[in-house]
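Notes to accompany the following structure.
Missing here: one protein chain of the complex. Every other protein chain is in place.
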Amino acid sequence: MEARPVLLLHPPHQEGPEAPAAPIFPRLWRGSRPHHLQPPSAAPSVYHTPFKFLPPSDPRRQAQLSSLLRGSTGLAPTAAPTNSTTPTEREIPALGENHQVPVPKFNVTREQVAEMRALRAADPTKWSVVRLAEKFECSKLFVMICCKASAEHQARERERKEAIKARWGPIRSQAREDRKKRRTLLLRGEL
Amino acid sequence: MKRLRLDRVASQLLAATTSPAARLSRPSSISRSIPQTCRHASLYNTQPCQRRHQSTAASQAPLEEELFLEPQDGEPTPETLRGGPLPSPHPSRAASSAKLAALHARLSLSSKIPVETLARALVDPSADAHPKYNNANLAYVGSTVLHYYASESLIARYPRLPMSILFTAMKGYAGNPALHQVARAWGVESAAAPGEEVDPGLLQFDPMKPTVVMNKWGYVRAETIESQKFKSGKGLSGRVVYGSNPFGESSAAKALPNFEVDDGRNTKTMLLQNAPANAHANFVRAVIGAVHMHCGRDASKNFVKSHFLSRTLDLSNLFEFELPTRELARLCARENFEAPVARLESETGRLSRTPVFVVGIYSGRDKLGEAPGPDLDSARVAASINALKAWYLYSPGQVSVPSDTFAEDAAPWKPAYVDIGEIIS
């Protein structure tokens, strides 16, 4: 009976003068300051309150503030925890190229709102929410706040959607159902 | 609370009811005192604790009336002359019950608590309606003690908890289901049916008879019943104002004798569904009440701490959000933080069948929360949920609670951190 192959992650202990200095585990400490424990590779717990959420009266705020200042001045950059709640600047991931913060423009006047409503009431099919938002250079949400389509138009839209849904096969319906369930689980934090 | 004189408040609970004369003079049928209660009902309907589930015509009888009244010794009633059987075992039998002594020792109760009191704690009002022989009064004392310590420890430890989570956490520690589990873990057995002949060490209740559920101190508002009928007052403010127990639930509507049940779905909450759980929970509360009455405040605090607050409940599992991203944005606006921004921390397999994205939520240079997810949007939502939980579950650590100042040589009270309230309510 032959021995089963074993995956050795660290070299076995050797007797002799040139035996390596037993790297049993990946190094727990880095740098020259061994009293700083490297944080585990784990998702941070929600019970660890981020620095910004600490109230001014909390003593942890002062303690973290000093370490934050030390880390940013580069005195002990390697000692700063990697997934700390107070990262230094180089650790913040970059934003995407097309990231933009929506800034409310407040450019629609009262008269334009009246015109928007008139257009929407006259021909809701032609003047859809998207078209109106493009025309008045505002957000779709703002258009929806301003205008309300007629009941007939809403019923027509609903019918159209029902017809589309009726054409779905079992696979697509099931996928939609599953998506809803996943959403519920996500909001409960159970996913 | 510091100057509360226990002996004045509930001295009748300390009176040992072992004298056979007192026992013999008890009315053995609850129907005897109905006329009196009907007469006094309007006087006593602001009486604190008791509301009945499954009420029948005879149910409201002696409890509310005789809560603080002693039965007249030596005054024979027609029932005692007739010599009917007692509804629960005689208190003098408590001393000879092995089960009762074992239960007393198992809970490591002080010798100051007589076994007769423990025997009384085991008699549910559905088994014996006489308030001097059932556990309703002890259970009411116990429930106030338990809710006080549970709520102060939760609020001092987690000052930012939303109200709904606080209600549910209270229920998780001190609600009927939790207390039922505690009673079962104490090894309490229940009798098949209550009666004079059963062992006093068994829990005695009758699921078919009216019983008592614990409500909070004070009266139930008159408009509660109306608002329950029209399904209003179900919001959180309504639960705070109209809720008649510490968990924000109003049981007044449930106690209506002829409350109509709309559909089958509602029946579950309308009637006292789980009578055994209620009886077990009332027993546990009565034991706390007995400890409080016989051994004092410190002993009851220790008892509550060691048996109830030492249980584990992960508060982060109680949250269910609706719009976490919007709520986080509102939070940052309220607290004058920079608007939250989602950033992609790391990713793998974007073009594969099983991609994973780790998204962090940043406010300025500070990370508020992060989470992995199978697509960018759900990772962002999960990260905002984590950030919100980190806000709500802030804990100042081991802080002192108000009841710590009850001690003789206690340090003066340092105000605890209080949050200004919920983000979107």
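Each chain gets a letter, A and B, in the order it is written, and its residues are counted from 1.
Going forward, contacts are C-beta pairs under 8 Å (C-beta built on N, C-alpha and C of every residue); 3 or more make two chains touch, one makes a residue touch a chain.
We take it that contacts and distances are computed from a predicted model.
The chain absent from the displayed complex carries the UniProt protein name "Large ribosomal subunit protein mL43", chosen from "Cytochrome b-c1 complex subunit 7", "Large ribosomal subunit protein mL43", "SUMO-activating enzyme subunit" or "Nuclear pore complex protein Nup85".
Note that of B:295, B:356, B:376 or B:416, the residue touching the chain absent from this view is B:356. Only one of B:151, B:181, B:274 or B:405 touches the chain withheld from this view, namely B:181. Shown as candidates are B:162, B:194 or B:289; the residue that touches the absent chain is B:162. Panel shows subunit B; residues 98-99, 101-102, 104-108, 162, 164-165, 167-168, 171-173, 175, 177-178, 181-182, 184-187, 235-236, 305-314, 317-323, 326-327, 345-346, 348, 356, 358, 372, 422-425 of it touch the chain omitted from the view. For subunit A, the residues touching the chain absent from view are 26, 39-45, 82-83, 188.
The working rule: only the chains that are shown with their structure count from here on.
Separating the centre of subunit A from that of subunit B, both taken as means of CA atoms, is a distance of 39 Å.
Within the complex, the subunit B residues that touch subunit A are 316-317, 319-322, 324, 337, 339, 341, 343-345, 360, 362-372, 378, 381-382, 385-387, 389-391, 393-396, 417. Touching subunit B in their complex are the following residues of subunit A: 43-44, 46-55, 57-58, 85-87, 89, 92-96, 99, 101, 182-183, 186-189, 191.
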